[in-house]
Structure formats: structure tokens, C-alpha cells
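Every protein chain except one is present and positioned as in the full complex.
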Amino acid sequence: MTTYIPHTGEDVADMLSFLGLASVDDLFEAVPDALRLAGGLGLPPGRGEPDVLAELEELAAANRARTDRMVCFAGAGAYDHEIPAVTRALAGRSEFVTSYTPYQPEVAQGVLQAVFEFQTMVARLAGLPIANASLYDGASAVVEAVNLGVAASGRPVVWLSQGVHPHWRATAATAAAGTGHDLRTFPLADGVTAWPDPSAPGVPGDDPPGVVVVAYPNYLGCLEDLAPARAWCDRTGAVLVVVADPVAAGLLRSGGDWGADVVVGEGQAFGTPLGFGGPYLGLFATTQDHLRRLPGRLVGETVDTEGRRAYVTTLRTREQDIRREKATSNVCTNQTLMAVTAAIQLGWLGTSGLVELGRRCAVATRVTRDALLAIDGVEPYASAPVVREFAVRTPVPAAVLLERLAGEGFLGGVALGEEFPGGEHALLVAVTERRTRAEVDAFVAAVARAVT
Amino acid sequence: MTTYIPHTGEDVADMLSFLGLASVDDLFEAVPDALRLAGGLGLPPGRGEPDVLAELEELAAANRARTDRMVCFAGAGAYDHEIPAVTRALAGRSEFVTSYTPYQPEVAQGVLQAVFEFQTMVARLAGLPIANASLYDGASAVVEAVNLGVAASGRPVVWLSQGVHPHWRATAATAAAGTGHDLRTFPLADGVTAWPDPSAPGVPGDDPPGVVVVAYPNYLGCLEDLAPARAWCDRTGAVLVVVADPVAAGLLRSGGDWGADVVVGEGQAFGTPLGFGGPYLGLFATTQDHLRRLPGRLVGETVDTEGRRAYVTTLRTREQDIRREKATSNVCTNQTLMAVTAAIQLGWLGTSGLVELGRRCAVATRVTRDALLAIDGVEPYASAPVVREFAVRTPVPAAVLLERLAGEGFLGGVALGEEFPGGEHALLVAVTERRTRAEVDAFVAAVARAVT
Amino acid sequence: MSAPGGRATSAPLLGRDEEPTIFELSKAGRRAWSFRTGGFPETDVEDLVPALHRRPDPVDLPEVSERDLVAHVTRLSSRQFSVDLGAYPLGSCTMKYNPKMCDAVAALPGLAGVHPAAPASTVQGWLALLVELEEALCAITGMAGATLQPAAGAAGELTGLLLMRAWHEAQGRPRHTVIIPDSAHGTNPASVTLGGYQVVTVASDERGCVDMAALHRVLDDDVAGIMLTNPNTLGLFEEDIAEIAAAVHGVGGLLYYDGANLNAILGVVRPGDMGFDIVHMNLHKTFATPHGGGGPGAGPVAVAERLLPFLPGPRPVRVAGGDGDGLAYDWQVPSRSIGRVHGWHGNALVLARALAYIRANGADGLRRVAETAVLNANWLRHRLSGVLDVAYDRPCMHEVVFSAQRLRRAYGVKASDVGKRLLEYGFHAPTVAFPLVVDEALMVEPTETESPETLEALAAALEAIVSEAADDASVVTGAPTSTPVGRVDEARAARRLVATFDARPPAGD
Partner (left out) sequence: MSAPGGRATSAPLLGRDEEPTIFELSKAGRRAWSFRTGGFPETDVEDLVPALHRRPDPVDLPEVSERDLVAHVTRLSSRQFSVDLGAYPLGSCTMKYNPKMCDAVAALPGLAGVHPAAPASTVQGWLALLVELEEALCAITGMAGATLQPAAGAAGELTGLLLMRAWHEAQGRPRHTVIIPDSAHGTNPASVTLGGYQVVTVASDERGCVDMAALHRVLDDDVAGIMLTNPNTLGLFEEDIAEIAAAVHGVGGLLYYDGANLNAILGVVRPGDMGFDIVHMNLHKTFATPHGGGGPGAGPVAVAERLLPFLPGPRPVRVAGGDGDGLAYDWQVPSRSIGRVHGWHGNALVLARALAYIRANGADGLRRVAETAVLNANWLRHRLSGVLDVAYDRPCMHEVVFSAQRLRRAYGVKASDVGKRLLEYGFHAPTVAFPLVVDEALMVEPTETESPETLEALAAALEAIVSEAADDASVVTGAPTSTPVGRVDEARAARRLVATFDARPPAGD
């Protein structure tokens, strides 16, 4: 058995005698006998570390879909981007990994400054002045943005583009059961949101939206003009939430530039491994107007008693530990380590690297899309422009196609699924900068074989 | 191309202009034109880190013999022992990895104290009062021990047991071409050294040994009585060098206990990966008498100006950087990181862990040996007691057997080789604590198939 | 006596130089990045992105060499205290040692390199892992099933409240209030609000436990349930838990267990056996997954049988005898699922660490964890009883709450001052200003991974600080002075918000 407890038998005996107790059981006197667990936990006995590691390695080996064995064309909100050794090494420093929330700033300047740098980078990516210290993931960032928007506008109706990730919309819907927000989804048509026609009579009627949420690029990888969404907000006083891909931000106009009040997104692409979906990194940026409604932690710069620059978590009165039931959000533990990781990775990329990253994804995506569409029976799912991901119609059901491709060593994408018209015969394909021409050619050949 | 150089083109231009130079070529004015390399190095252009990593991964993938793919029964001085995550993580701290030799003790207490702890542990393992800060490997430790012994005794004749690792003896022979030492090897008979009979007339004659070197356990894994070697030293005034396995030291009498003047060994087993043979860790311990002849660096405890405990490299006047041609050795860069690693690993093992490690090796070794000897045609190579390694005679040539076993996923041992009588039909098999009963059973079955 | 885990020398924390931000280290044109050679045609951004969408100027990010990036971040790390450097006797947060073996698990390419949307047939290992973890957590809590999706404790709370809401709605009688003791953590009331409920607070009695009379006063059929931590945030076991459960169940309410303090009772008593219906766990507390400077965590929620149909989905499940596709594990959406509470399946790599920790400890080891955690806390309580006032003078569970009220009255030394001074003794500060029911609270949770020597060093340091307060309070109120920065002006940070480098006032301002 492995134990991480220092105490020897003698230690325990000495301590018990100091307490005047006869046995460790006496420590639990307050626990009523009737409730105590008889017979111990129904779990196997402890094992040595090497055995445990071997067990987990066996489980890991049972995953065929792993980027070191299968070439990954799956995206849908989780991307196979380069994670250089330097990011891994630095983000793995145990001072970052094993520290607590930086509530004692005098001994936490490392994490605080890294998060301050992260906030600055996220704000710049978003084109907005304020960013928080992270949320759980893209989905939770959408939920918090909706909550902020409703609180700011005072109106519980939320218009969502279908282009927002289906899981994130689902998460928002789950949360809405508690908040009572009224979520309404507007479908995509040829890859862009079919918002109501503003000139149509009786729209939006007597329940105008308090929040409008649109994705950029959207779930289908498409770029849509955000002006209509902004126009709806201007008309109704709604808060515009742009769900933006921070990688594409290297090439695309920022949410702020489009007039977003809130920009949210998923930061996994910046140094965090796919990890079967978590831990990831929720990004959240907003304007000064909404500062007091910002969810989650915020790091600010200040000085110490000798006037030296220092960092500290600030505006804590928004937070649940102080504000309790009136807090802007219930988030406490967030995803700090991923935020620190992203700050490192964005430092590694720099201005030119982010552009190059976006450019490489876009080129590889275009080449792959063109080649797939040249296959008989493979058709475009939408015609709007794309930069890293796109959907195609497939002559065989996407699920079947994926199984066939898996057999050939490709994680071929993500099935679009029934929510989207014809989605069961549609595949969402992401092509990151890690894909080479040779991989793409082999993939296209495999798809060609698999669809016939 | 990857560059680790910060300078931008502008930086270079600014610096050149500060120097009043027109181009970087001007920096090399002192290099005669005739000597300058025309046309650049005959090497491929630089590549991005991910490409380089992929290239090296491909080379790595071309190694079939790796402990994550083949079950390892090979030893012969390099062992597949447990390296826990904690040792890897701590020894990988970049403060240890990327620091220089601790010549500025005020900013090097981390490495210095770790080496001080290492020296203490090595001395205790050896049963001698002094240990140095490491040498290159077991082979170099033997060379240095021979040099020390010859210097101390004033006599260049060195008696070596054939039980000393053949490569280490070979390394000593190479060095002897420079020092002029006269190395004489005494063969093993049934696993133990056949030293000359002290009662035979005319032995050792008029060129008595200045150094006697014996291994414990020896290359065949056998334990031999060290009393005869000690007796020869007592008789002749020679220095006794015991080449001891530091893992077996958990079970066996220490070299010091047997009367060794110098104990040397290979420390790879303490936390350093097999790594195709290096970097490894040369261990060197000796008595107070030989302190001024100690090769390599030595860390000592002292105090700072305020009387606080501090560590520093000491007795530097033995070393080449001060003593130059009169130094006790030419060693400068040693294997500090491996010494720090070993200190961590020995801290992880502790008193009980080292015993348990030795015990587990010994049990697994006995079970494996018994099972192999039960195979028709497999015979013992020697009958002396063993604890982690043993040799057997095989009905097919060992090299053939090894190829067959490799095909079944086993690194089956090391061929004893022609130096030992019948050695081409003999296999040296090591069984560490990492081997399980199931692995041993499968191995024995594979051997049984392979020899028939 | 030396104190292995406690004489957290402050060495890494004593630097007095500022570290510039990475933006100040940036120089245009420097570069660290490199990508795979793709072999695709060189194409300009102009040809790839339509003008409408194209960003006019690139995002301004720092441009540094790899060498400078490494130096900067390594130096930042050297300005950061952590469990690996020393003890964190931080109440409610269970800052125990995080085994390195679990880091190795989280780094396995077969776990870390897996896309979350890969077909079930290709991720059988992950599905098995999640199912095994769920089963283990249920065994530990005494519940019937669990969701692993919530990313942290607070997310688990909200999930639990939404389950509560769904259940009541399914019973056809929606309710409006949730009861919370006044000693509860702030996330509880915040989650209750987000769950669409009104908070009803019940006071603690003089024992530090739920005041039963007060509870009975607020119990009615509009009560959806009660949220409790047990042991509670005072480190005290709610001895009346069976009666509480009966009373709440009696009015048709559900019991929610905030698992922040689960470490105290592992293998000793199970929330399910106490009568709880919904239980969240903080894997980053009880199951030793690292806090990462404030996250990630994981907050699985386990429930009683009757709540199973409402669990978030899709859930990983064992397929009896293999399903149609011959899979041993698959995804399944519970029949009346409240829906997703995470973008994917939860903080999966955190979950993998927790399973490794549970397997290493096993049934026997987990009970020893609880025993030793409680032993350590009681030893400290007893050791310091003449030194600091114990808020509730009776045996505690895994943590003990002291009060610095007397120090404040006598010398003007607050709990937070004691905490700041303790930093200079090489320990992290205890939790201060929580729980709210104790004036000048100093909440200490030593955890089972700290040795008796460390506890003694901690006690001696607190003893010394109390003497210092009496001798010269300014030593304590002026602390720390030997940390990378001295006391930080928190008020100014809020007053003059600088939350990004770009918001920094021009130099000289």
C-alpha cells in the first residue's frame, strides 16, 4: 500500500497519549455509533505506486484515439495544437501546480503576476479592456456571460445563435432551469445565423432580448457578419456576447471590434492538452461598464508598503466568499493553472506566432476542404468562409465514416449530429497547424476509400 | 528553423554599429582568410522544434529494446530498477539541471547540500568514512581507484579479479597505456576469483601488487569471500579496492567491513534510467588515509560569515584546476545531477526500502534461476551464491537465444561472451524488483521454447 | 526538533526585486515559436480571410526569446509559495501533499492526448476510468450514482441544487427555499441563488452546530432542502445529523452534503448513511489533486437512488455484456437528465489523478487518511489551547478554528496579522475571516500529510507570534517584511483598478 502519511505507529501512539485518548476510534466520538461505517469501505486495499501506475497505464492503453497514435482532425471546441516542451516544463513548475488560490499575495506574486499577464493577453485578444482570471471552460463562460447580460439588461430573454457550440448551449439551458432565463435559439442557414428580420413587423415584440449570443467562428467553423447581432442589441438595448475562438483571433477582427459587450471563449488551444475534455480554460472579457458584474476572480496591480509593484486579487466584494447569495457568480476554484499555462503559451507565440498559427491553420484547412470536396459524394455543408474548421456532407452516416477512419488511424472529425439538418450525414473537420500535407493527403485518401 | 538567440536584425545592427563594424564577418578578422570555411557547414538547415522532436521520436521508435515494450532481464552493470515519479520530478527541477558547478557557494547551496547528503549516503553504503561527489561511471571509478592505489602503494602492479566488469577492466587497460600500470587479471573459477595460493613458493615474487581489485558481487552475480583478497593486501601492503554493487549493499557486508581501502561502484541503479549506458554515476569512497589522493570534487560543511551552516567544494588543491599536472585526477565536469538524483532516490528508499529492494531482487532472482535450471539443457554456470544476477549455460549460443527472446518481447539477458570459458553458450540474467512472477513465468516459458 | 514539512524555509519568497511583466521584456521581432513543417503552400492572410473579417493589426502579444520566457516564468515561480515548499495549514481547503505519481498519470499520452469527442469505441479506457471513479466515489459516500461533470465544488453545488429542483418539479411540487447554516461557505448561498432558490439561514448554537430549535422553526413545505457540511466549517461534527435528516425529509426536503470536509470522515461514516441525498466532493481537497494556484478542481456530485434519473448526461456507463457494437462502456443520457453542466465530461485529467490516489490508498488507506487528519487537528488544538482561544472548546474533526479576538482587543493584532506574520515563519497563513460566525477566526487544517514535527513547528511559531503581539505588536501588524513584497495595499487595488498591463497609469503617475 502506498501512504502519503508521515506518521509512524509510535507517532500516533504519542499523539493519542498527549490527547489522553486510547485509540484513534476515540477521535470520532462525535460520530453517532449508528451511523458509523461497519466493515470498511467497499474498495480494494491500497496498492503500491508502481501497481497503480501500471493500472492507469493499462486504461490509457485502451484508448485508441490518442494523438500519438491517431492523426487528429477532430475539433468542435477542442483542438490538437502544438504544446512545446517549454510550455509543459514551465507550467509544470510545482510552485504553480501545488499552490493555493493567491489569497496571501505576499507569498503568491508568482501566480498573481502570471494571471495579471494572462488577463492582459485575453483582453487584447478580445479587444476589450477587462478580462477575468478564468472560468471553468467555454461552456461556463457562456453561462456566466448570459447571467451578466440578463443582470445588466434586466431582461431574461436570451437570443442564442445555433452557431454557439451545442454543448455550451446545453449547459446554458441547464443553468437556465435555475435562473429562469428564457433561452431562444436561432438556427443557422448555410452556416450563418438566421436572426429575425429587423424590418419584419412585430419583431421582437414585447419580450425583446436582454442578451444576444453569437459565435465567431461558429460551430460549423463559419465566419459570419456580426453586424446584424450588434444591430439587434442596439435596437433592444441587449448585451452582445461574442463567443470567439481565441486562436482565430490572430486573424479575425476581435469581438470588441465588432462591438461586443462580452467576449467569451475556450482557451484550451493555448497549451492545454486535449485531456478528454478537461481541465480546460474559460475566457471572459468585458467592458468597464460591466466591471462590477464580472464573474470570478480578478487580479489587479497595486503596491506594497514600500511602494513596490505588487499584485492582488481585487474587487473581491463581487465574489461569493464575501457577497454570498448576492455574488455575481458562485465560482470559487477556477482554472488558474490553465490560465498560467495560456499566458506562457501566448508568450511563446507572441504577436508573430499567433498570426502564423492562424495562417497555418487556415491554409491547411483550405487545402483539406478542397481535397475532401473533390471526393465523389462529399459536399459542402455550408458556403460561408472558414479558417480552421468546416463541415461537409458525407454519403455514408458520419458515425460510420468515423469508425472506418479510426480503423485507418484517423480521428476523422466530429459527427455534426441530429440537431443540425442532415447532420447525421455531416462531418465537422478541424485542421490545425500540427497537420502536415502528408497527413492530409493520407486522410483524404482514407475518406475517399471509406465513403465508397 | 529554431533559434535560441534573442537578437533581432535590428539588435545585431545596433551592436555592430556600436562596435564600428560593418558586418558580422568583421568580428572574425583574427581568423585568417585561408582557414575560413567556405560554403558553410555540411549539415542540413535548421528545423523547427516539432520537426526535430519528430525525427528523434522516430529514432527512438526504431529501438525495440525498451523497457516499456520489452521485459528486461539484462543487467551486467545496468539495471532496470524502479524510478518513482517523485525522483523524476525532483531531480528534474531546473535549478539542478541547468546550474553550473557550485564554485560560487553562496548561490549554490542547493546542489552543494544535496551532494553533501549524497556523499554521506555513499560513505555509509561503502562502510567507509569519505566519498567524493561522483565520477563518470563505474568504469572510471575503477580507473581512479587503481590510480589512487598505485600512488598510495608506490607500486604499479595491479591485480584484478576477472569478476570485475569486463568493460571496466578494459577501460582500466586503456588508461594503463598512459599511466604505465601493469594490470594482471586473475580468472574466475566456478564464480570466484582464483587468486594465487599464498602458500605457493615464489608468490608474489619480486613484483608484488600495489593494488588488488575485486568485485562484490562479481560480474557473474556471484558473492565471493573477500578475505583472500584482503589477506593478499595485508601480505603485500597493497591497497584493496572493492567494486561493490550499491543495491546489493542493502543485504551484503559493506566493502569497508571486508577491509576495503577503496570502494567503488556504479550508482545508476539509484534513480538514473538505463539510457543506453549513460549518463551514469561513478561512486568512490575511501578511508581518511587516502583523503589527499581522492579524485574528483568533494563537498564539505563549513559556516558563512554569520556562522550559519554552509557547504562548499573543498580540498580543491587536489584538483586539476589548481594542481594542474600534479592533480590527483583530471576529472573536472563529473556527474553531479546523477549524484543529486541518487541522493533523492536513497532518501525515497530509506533504510527499510534498501533492504526490501535487495530482498525482492534476491527472491525474484532465486525463483528465476531455479526455474531456468529446470529447463532441459540449461545448466548453472557457477555455483557460488547470487543475489540479483546469475549466469547459466545454454544449449544454443546465447546470441541466438537473445534474438529469439527479443522476438517474444524479452530482453533476455547479456551474453557472457568469449572472455569467459564457454561464455558464448552462457547467458547472464538479472532479475530486479520490477519483475513480477507473471513476467518471470512467461520468460522461463519463452526460454524453454527458444532452447529446443 | 526539525520540522520536515513545516520548516518551509521562506527562501524562495525573500526576493525583494520586482520582476518586470512579460510586456516589459518584449522586443518586437523576438521569437520563441516554431511549428511543424506542414508542406502547405505559402499563402497570405489576405487570401485566406475575407476583408470583412480580417483583423487590421495583429494582436499585440509579448515578443520574447525562449530563453527570456523561461527566465521570466521561472523567476515568477520563485516568488510563489506552494505545498511542495512547505505546509499550508489552511482551513476548509485541505492543502495536502499532491503525489507526484498522479502527475505522471495525468501526463500519460493515452490519457492526455485523447480528444473528448472521439467515438466511444476509441476511448474505452477513458470510459472505464470514469466509471471506476464514479463507483469508488459512490462507495466512499454511500450513494447510488454520480456525475463527474462539475468542474469544482461550486459547480457541484449548483448541479446539486438543479437536481433538487428537478426532483421537486418531478414530484409536482416546486419549492422555494433552501436552508443553510450561518457557518456555511459563501459558495453555498451563491449557488442557492443560482439554483433559483431563496436562502434561509439557520444560526449555529453554542456548540457550533445547527441549532435544532431554529431549524425546526424554518422547516416547512416550501423548503426544497438543506445544505450542510459535516463536519461543518468549524471542524465540528453535526451530531444531530440523523435528527436533521429526519426533520428535513419529514417536510419533503432533500439533504445536500457539501463535501469540502469529506477528508475528515473517509471510511468512518458516509454521507449517504447520514441521510444525505446529494453529495458533492472536492477532488482537489479530499483526493489530493493539486490546487494549481486556484484551480483546476473537480466537483463530482453523487446522489441517492431516487435522483439517478436526473443526473447530468451523457454519463459513462458499463454496458452489461457489451452493447450492440460490442462495447464494454458507452455514453448514456439519464431519462430525466437536467442536462449538461460542463462543455465535455468534466475535468477529466483531474478525475484520473483522483482515481490513482484512491487506488493507491485503498479502503484501508483512506480511513487512515481521515484518522490522521483528525488526529493532527486535535493534537494542534490541544497543543495550542493555552496559547490561542479555541472558538469551540471541544474535540474537533479535521480542522480547528481559533479566535484572535483577545489579541485584537489587547494589542490590536488581528487574525489576519497573525496569518501574515506566520508567513515569515515559513508557513502559509491559516484561513482568516471565515467562518463568519467566529470573530477573528483562524481556521487551521493541518491535513494528514504533515508530520508531528511540522505540527510542533507550527504550534511553536504561533506561540512565538502571540508573545510578539504582547511584546511589540508592530512586529506582527507590520509583517511580513521578508517576503518578495511586503503587505500589499488591497484597498488601492480596488480603488484604482489596474487589471491589465494596458490599464496601468503612465509612468510617473
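Letters A, B and C mark the chains in the order given here, with residues in each chain numbered from 1 onward.
Please note the rule applied: a contact is a pair of C-beta atoms (placed from the backbone, for glycine too) under 8 Å apart; a residue touches a chain by one contact, two chains touch by 3 or more.
Everything quoted here is computed from the prediction, not taken from an experiment.
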Self-check item: Displayed partners of the chain not shown (whole complex)
Solution: A, B, C
Quiz item: Just one of B:66, B:184 or B:235 touches the chain that is missing; which is it?
Solution: B:66
Quiz item: Of the listed residues B:168, B:186 or B:443, which contacts the missing chain in the full complex?
Solution: B:168
Quiz item: In the whole complex, what residues of subunit C lie against the chain that is missing from view?
Solution: 2, 4-5, 7-20, 24-25, 27, 30, 64-68, 70-72, 74-75, 78-79, 82, 84-86, 97, 99-100, 426, 449-451, 453, 482, 484
Quiz prompt | For subunit A, residues in touch with the removed chain | solution = 1-6, 8-11, 47-51, 54, 84-86, 88-90, 94
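In this text, only the chains that are shown with their structure count from here on.
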Self-check item: Separation of mean Cα positions, subunit B and subunit A [Å, integer]
Solution: 48
Quiz prompt | Rounded Å distance, subunit A centre to subunit C centre (Cα mean) | solution = 19
Exercise. Pull out every residue in subunit A that's touching 2 or more other chains.
Key: 49, 53, 82, 84, 89, 94, 434
Practice problem: Would you please write down the residue numbers of subunit C that are in contact with two or more other chains? | Solution: 28-31, 34-37, 64, 66, 70, 74, 99, 101, 103-104
